[in-house]
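Apart from one protein chain that is not included, each protein chain of the complex appears where it belongs.
Order of writing sets the chain letters: A, B, C, D and E. Residues in each chain are counted from 1.
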């Protein structure tokens, strides 16, 4: 986030540690924080999850309504991803419509889900050209300690996994599970003083020069990437990040989402 | 209103008077200002009133259009109350969409009308589930000298009393009077230096610590209440206010609205 | 534009020149700058033009979509004119929705086109009361050196002249040229130190006290006028401006638009 | 102009208009000065089916700050139509039309107000159209002018305003709604009566040069009549009996300017210290 | 009140409510203090089908600047419903209802917070309704009160809140969604438990004077029960064992005020220098 302010002392300390390959919270450079997920957290939502990545915490809720499909995709449901960086979650978040930071996170999370073909959108069509399910994925940050990209990504995957299409409520037959085909998992890295670290905390983000998010699917293929912040990456760094991202994806799918 | 600024001298003077049970304009503590109402003031509106409460002045206009009912109330008309605190009326009002002050007044006035069952909304239905009258009650403050809550409330009651549903203009049969069943009248009180006074002026509002509005109907029942500002009320004060509110309601209905 | 800031020296120099009947760029007081127009500039638009008036430059694009007519004009197409003073074009333009300056230009250009009966709007009706062409005329300033009123006016005329109604694309028969009946041309004047000059530059606008725009059609009739800025005009000045406006209209139609 | 077609006969065989007026006849006009307590100056105006109220605040601290002019007062006029002022309910808030009108009215007043006397301040003019029947911008400008005088704002003169236009080939004064909707031209004019200077001028429709001249003359004459009504309203309020006296009272305001300027300066300094 | 008709029997022949509660019975309530790392204070509350999280930041620099009060802290409470908290998805952002609730909750806290200790600052209270089942404003106020204490904001007392109302002619406590939709009256109340002062009071529906008195008494009693739950939550977090100790810890906070005030003043000065 753009307005992180860290004292010069903390900044220097993080720099010194990273030169020795160390991090403030004792993690290795390529290590992610602990993930905790609770699905079905919100009874009023079609699917939901409360998710923690270290001290970063978010709630994801999915709501589905009936509506018209887009003209160019008459037989597929609609997906909308929205991130709310509510001021409750950080002194740096402001009230008001989503700013650039929130929009970037929402679009990167959305891109992962969409391009990773997470959902079989054709199964969210009721009557082609007339009526489809419009699905809102809303991500609320609750406690911000860095890397909302990956925290939100896991939360959305978990919420989708537990979601039911509310068909019966609208006289459209029986409820059925969301048609999830894939679980695209993202991994985010930042560069601090020339060193690449995975899953940055708030303090680490505040001294990072560049950020890279990579989303992968089950077979190890890439489905989305995003470079951010005012620094750069070398080709080798991108390759290295990719390997870690694939491993992280496998781990989240098996240990957090309990798939396959 | 939040930005009232009064010199320390005026403030002290109001305090001293109130300790003696007196007010700047000579009224008793539970006395309301004079009400003047002119209905049918706006020819382009379905119903309207120009209303003065002392030096506070507002214009109320009602416009009705045809539209769809809400899904959960298919056989009732729709009512929307809006207050515009236009900068013409006070140096403290700003241009722009309604702020918190305007919203609070609108919602309290609306609650009185709605909960007091002022209007038989079923008589504002044309075709159940398809077409009903959507009614906009717009309140424009013109001159602000305190207590717009009660000024607006009286104006809305008067405007409703004189309003005609514009059916013929839309080929829906003959025009007919708005189906008014009750006239819920509100009374507003503030606490100044521990003393409760009715119908505060602008200067009194600017030194008040808390505000209470109570709306009652013909049989003396309560239909709406709202406590405002950063102070408090005791249970006894609420009870006392209630009695005065019931009396004030009777007086307005008989002397201002000429009902019964 | 309101925020033009010019050094006192430049200002005095313009004043001194004008007293001698001269202008910074050597033009006579009633002389317009050179016009260059390129139509069909934007392939994605129904009609378009890139237009230069001296160093002032704009792009005009016309897009047409199908939609419902207004209730009171069921058998005529709809026309909407919008001016974007994007910050790319001048250090004085700001991002955001059109401000008062942009709105005034858009409305004056629109008034010329509309009141000059430039377009036979009935020929933009598909099915009376149901479906008509909704036409968006969007004017983007690219380089601002004064008098966007006339620059935009010429651009819109040129774009209309080259525009095709995209009927075939919507299965509404064959494409056909926009039904242009007239070419209303505007001429803009400002007063500097009591002298009236035509087609002001950015520097001239910044020292001008008042502005007058006059639009005329082929037969020399007036179709629109607009006085702007905080100064005044005498009746004689208006009469004089009118004569020049009629001549300028003829010249633009024959030399720039190649009509008749 | 609406340009819509109609079967309504707007001009009858006797050359009279559908409401019985002669072509050069104004609708009834009533102006009252000083109608509001809170505002520094105000006026209420009924003009045919138009009802307009105008209020003036200032000179006062200029908001937003970046609008401040170190050399003069900024005139910020805001024209607004109440949602219930027209037959189809208008959504609250400024639309493009009202923003344009606010702009040209602000500019019209800039010419007559001695803005240099109150640097860095704002003179805020609010015009609320409560009921509309064509010609509301002229009505608003006329009412606001009286409100400015009522607020004691030093001005070279009042601004007076009226429209004329063309209806079924006849040049007519002061169009009503039906004439505006189905007529061929409308031209709102605002002038400084003492000098004849034009400070507001718009036109839309179709006029030959000759018709334009006739329209212009008709509107100008009417502005002078309206000027008298404006002065009457001020006279009634301030108990002066003739033109001279109105002039004197205007002069008196002008003399008091140094005091007001001091006030303004003090206010500005206070504000500087606070911030 | 929704006022809509229903065939649902909200009160059965035994005088019990459709969810089996007695008329004067609260839904289950669970409060946890200090649940967030980033905020200065926080609390999580489950109250029947309501899930609310509250966070406090401040005293800190007041934004927007023009809201600053040179004599005291400004309390800026923001109540928000998550889009997925209700059965029909709510559009993100404040609607009129939530703006009103934010205003009255801000005002309720102004009465108990020692705002004069932190001039020019803002105390920002955020309440996020994650899941809603009627009574969310009382739940939000109750949770925010605990979050304020958790943030160490000096207060005269906590604020405790609960609603009562009328359902099918029975006065009942703590209405659920169905009772709110089809009932006859709802009255949210917020009090300062130690003094009984009323700091939040709304009512809508239809109540006789007698019914009002009964409703008021029911809600007031419940506020006192909720006060105990609030203190419990703080006690569990801070390891103190009885009421006295909570009081002491509140007093300790109050004693530390001079230090906090200095902090606030220093922060203010720093900021002045920077700007």
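Please note the rule applied: a contact is a pair of C-beta atoms (placed from the backbone, for glycine too) under 8 Å apart; a residue touches a chain by one contact, two chains touch by 3 or more.
Source: prediction; values computed, not measured.
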| item | value |
| --- | --- |
| Interface partners of the hidden chain - shown chains only, full complex considered | A, C |
| From C:14, C:59, C:187 or C:214, residue that would touch the chain that is not displayed | C:59 |
| Options C:17, C:86 or C:164, residue touching the unrepresented chain | C:86 |
| Chain not shown: contacting residue from C:45, C:79 or C:208 | C:45 |
| Where the missing chain touches subunit A, by residue | 72-73, 98, 100, 103-104, 106-107, 111, 114-115, 117, 212, 217, 220-235, 238, 242 |
| Where the missing chain touches subunit C, by residue | 41-45, 48, 55, 57, 59, 61-63, 65, 82, 84, 86-91, 95, 97, 136, 138, 140, 142-145, 202 |
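Just so it is clear, only the chains that are shown with their structure count from here on.
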| item | value |
| --- | --- |
| Most remote chain, CA-based centroid, reference being subunit A | D |
| Farthest-lying chain, centroid of Cα atoms versus that of subunit E | C |
| Geometric centre distance via CA averages, subunit E-subunit D, whole Å | 51 |
| For subunit C paired with subunit E, centre-to-centre distance based on mean C-alpha positions, whole Å | 58 |
| Centre-of-Cα separation between subunit B and subunit A, whole angstrom | 48 |
| Of all residues in subunit B, the ones touching two or more other chains | none |
| Multi-partner residues of subunit E (each touching 2 or more other chains) | none |
| Chain-level touch network, classified as line, ring, star, complete or other | line |
| Pairs of chains in contact (touch as defined earlier), listed by label | A-E, B-D, B-E, C-D |
